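Before anything else, here's the structure in question.
With one protein chain removed, the remaining protein chains of the complex are shown where they sit.
Lettered A, B and C in written order, each chain numbered from 1.
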Amino acid sequence: MAIIIDKGTQTIIQGITGRNASLHAKFMMEYGTNVVAGVTPGKGGQKVEGVRVYDTVQQCMEDHPRATVSSIWVPPAFAKDAILEAIDAGIKTVVVITERIPIHDMLMVRHVAKEKNVMVIGGNTPGLISPGKALVGMLPTITFRPGRIGTVARSGAVTYYLANSLNLAGFGESTSVGLGGDPILGANFEDVLRLFQEDPETDAVVMAGEIGGVYEELAAPYVKEMKKPVIAYITGKAAPQGKRLGHAGAIIEGTMGTAQSKIDALRSNGAYLAETFSEIPALVRLAIKERSG
Amino acid sequence: MAIIIDKGTQTIIQGITGRNASLHAKFMMEYGTNVVAGVTPGKGGQKVEGVRVYDTVQQCMEDHPRATVSSIWVPPAFAKDAILEAIDAGIKTVVVITERIPIHDMLMVRHVAKEKNVMVIGGNTPGLISPGKALVGMLPTITFRPGRIGTVARSGAVTYYLANSLNLAGFGESTSVGLGGDPILGANFEDVLRLFQEDPETDAVVMAGEIGGVYEELAAPYVKEMKKPVIAYITGKAAPQGKRLGHAGAIIEGTMGTAQSKIDALRSNGAYLAETFSEIPALVRLAIKERSG
Amino acid sequence: MRLYEYEAKRLFRRAGIPTPDNIVVERDAAVLENVVYPVVLKAQVFLGGRGKAGFVKTAHNAREAQKHIKAMLGKKHGAYRIERILVERMIDIDQEIYVAAAIDRLSHRPLVMTSRHGGMDIEEIAKKEQAIMKFYFNPGQKIHKFMARKIAGQLGFSGQLLAGVAGVIEKVYNLLVSYDCKLVEVNPLVIDKRGSLYAVDAKVDLDEDAMFRHRDLAEMGIVARHEVGELTDRERTAKALGIPYVDLDGDIGVFPGGAGFGIAAIDLIQHYGGKPANFMDSGGAPTQEKLRAMLGLLIDNPRVKAIFGARFGGISRCDDWAKAVVQYVLENKPEKPMIMRMAGNMEAEGRKILEQAKQEHPEFFKDIKIYAVDTPIEEVIKETIRCAGGE
Partner (left out) sequence: MRLYEYEAKRLFRRAGIPTPDNIVVERDAAVLENVVYPVVLKAQVFLGGRGKAGFVKTAHNAREAQKHIKAMLGKKHGAYRIERILVERMIDIDQEIYVAAAIDRLSHRPLVMTSRHGGMDIEEIAKKEQAIMKFYFNPGQKIHKFMARKIAGQLGFSGQLLAGVAGVIEKVYNLLVSYDCKLVEVNPLVIDKRGSLYAVDAKVDLDEDAMFRHRDLAEMGIVARHEVGELTDRERTAKALGIPYVDLDGDIGVFPGGAGFGIAAIDLIQHYGGKPANFMDSGGAPTQEKLRAMLGLLIDNPRVKAIFGARFGGISRCDDWAKAVVQYVLENKPEKPMIMRMAGNMEAEGRKILEQAKQEHPEFFKDIKIYAVDTPIEEVIKETIRCAGGE
């Protein structure tokens, strides 16, 4: 059993009628993901890539009561509503592809998700993939190989390069999770590390963070608790202060959220720190050897 | 032990610096009510009738942690805030003298009060009195005599006339409670009937309702359950439809809340119905006799 | 406080709820430019049964419209004079549904009510196969758009129509909450043959006690009135003086203390065979000026033959009340009998004031009796009825 998504996991797509969502719906299904339905308010009754579109998640869940994962592809102004709709209808994991969702909206989403015990991944996540089993989101599947390394990163492209580096060195991934680049995220590093710690198919975890926010620092104490090794790669050392680098999350505010503060917190709690993508596979090998030795 | 307020019950007055509130603070204390403090935001540090004024209920409760009852005398626009402040600070019974509080404000007050298990009496209540023990509100104490009849009424003046009729016939009151004339009330007939049912110092209850709302109808099933007799007096038979008779709550809307619907509901559940104030004492006598016989 | 349909529709437009194009006509020979025919002409009164009474008409051209306007304006529907007519584009009805938001008196929560069967009384709708669906909210809770869609979905709509109906549901609920309404009802919400939505009728019931925080209502011409219906001249005068007052059709003026007793008093007068001329309420703690104005309203009413008064001094003190009565009598020398009763706070002081005035000016007080706490109120009422020549 891979974490979060596995072969057969029933998943729906909110905003499926959009250009990107419908393209990636196709990719997901081609990869073997069990996409059971789509939702776009006002477009109920249409079909996208052979998948039926519903007006509301509730109507969708009446026909597909075993769906547990939904991915959100709607514009940012509608994202909060779509996520809350998924939670209200009983979805257990919401994967929010939408980027640049207003911060106060995400605060509300987190608040409700916590109350209802729902995992929200993102916003601005590329999604997640359990290679060879299922994909939810827009990760380029070509990069990923089945294996026993879990990865978790803020950025989509970094997730691809992590996998790429691991694969070039002969490793593969159990599951790769993109946390997302927005400043307020649903799931954070610790949430995913906890799942990997419990996952019998994962031997080690690579986590990639970046400047901005405090999610990396917050995860550091748990890294120390973990039985499995964590290899960390933190970007943004060369970033100028006070400028927004694409990701709204990637901005340094005062002394918080610098690349160095994250590196220090993780290193002092036992993570293996990489400086380039190429260094990562060697560190994985070293870490597994040290921990099992 | 009288219901709600008894000799020694520590009580505070919110809005104490107003003309009416300060006048009635004096009357309450003269009657023996244990008024421990007042609250008026912006007037902390003043004294009214020898009572210290605080800016916030919280500050007041720090000095008087055993206060359990607060009466509210602030203008309607500030009533919701004052009531929520009392609840937040740990007050257990809030007596809302303020009249014509917006309906949506009272919905919120009820919602919070229920969550926090606080009894809110009013708005637009004349208050309540346990004759010879304590008074909270603005009931004219001259009318009330200690005794074993509980009374509960929507209107203030009706409460006085009830007591007056009872007293002229030799009865007295255990406690007299004014529920208030506003359309959305905190405590309703049933809430108070339940207290009287459990009160060893009460033999029978007189309830006086009026047109508007459904609180009388809602209490009817409980009247049937009660072991103590209930004498009911309902006013508004001569009221025209669709016109508001002074009390915001006293209006017949469609077929709801007519005097007749209330009379029918109460009579069919075993209440003794009076047509005038003068009839009440005889019915009380009859009811006690029938129930004990 | 009920709004006229045309007022409710102004509020609807402000809230983004679609209404058919319309204008309000208050005069004969109204300017009907920019009107697209056919139109429906609807007399603006609160009383139901407008259609049966001939106060809802259709017109296919200006001539017809003018004819109907002339025929309706100034007529009475029940007790209400028709002062305004709403002239509204006729909608090509495909479906009529029911959408409302209200306050539930039992659970004390706001709720949304919907039905696929619109266009008739809510009681009749409730009898239909598919009953009214109700969705409850917590006080202070916002309606998320998805909730409105869920409701529209449960109503059985889909696609664009679901989105449209959801939009109306959301706005109706928001109007209820943001304008402190007791009821916002769209019945029917019409779906025309092209799938567009129109609130063809509009019912809004405001909370008069919350109007202080909606100053923009006055800008829209929406001012306080009876819950249903217009004020009489005397009621208007009372309103201006800040006195809750309702004209009734009897001959006994009622000058009570509080509202609750006022209601009881008119019952009791009727119970003993008298006829009350009014309802009145002095409010919390009336000033002497206000008390005198209240008395004046009764004395100046030619229908009133005798006045029943009662004061139970609570928040309002007997001495203040006695002073007001004395001053009014000395200044106005009223010639109608006044039978009253005074008890409660500051009763002794009040009685002293009255006795002194009576000793000084016995001539003005010969028809005035003021009983004390030991006379049952029913006796005072019976005497007033006798004085008015009744019974």
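We adopt the following convention: a contact is a pair of C-beta atoms (placed from the backbone, for glycine too) under 8 Å apart; a residue touches a chain by one contact, two chains touch by 3 or more.
Small disclaimer: the values here were computed from a predicted structure and weren't measured.
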Task: Displayed chains contacted by the hidden chain, counting the whole assembly - done: A, B
Task: Of A:16, A:101 or A:287, the one touching the omitted chain in the full complex - done: A:101
Open item on the list: Please identify which residue in A:76, A:90, A:172 or A:270 touches the non-displayed chain.
Closed with: A:76
Task: Residue in contact with the excluded chain [from A:175, A:235 or A:269] - done: A:235
TODO: Tell me where the left-out chain touches chain A, residue by residue.
DONE: 19-20, 24, 27, 76-77, 99-105, 107-108, 110-111, 126, 138-143, 153-158, 160-161, 164-165, 168, 181-182, 184, 210-211, 213-214, 218, 235-248, 250-251, 256, 259, 275-278
TODO: Touching the hidden chain in the full complex, which residues of chain B are there? Just list them.
DONE: 41-45, 55-59, 78, 81-82, 84-85, 88
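What we mean here is this: only the chains that are shown with their structure count from here on.
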TODO: Work through the pairs of chains, note which ones touch, and then classify the graph as line, ring, star, complete or other.
DONE: line
Task: Top chain pair, ranked by how many C-beta pairs fall in contact - done: B-C
Open item on the list: Can you work out the whole-Å distance between the CA centroids of chain A and chain B?
Closed with: 58
Open item on the list: Quick check: what residues of chain C touch more than one other chain, meaning two or more?
Closed with: none
Open item on the list: By the touch rule stated above, which residues of chain A touch at least two different other chains?
Closed with: none
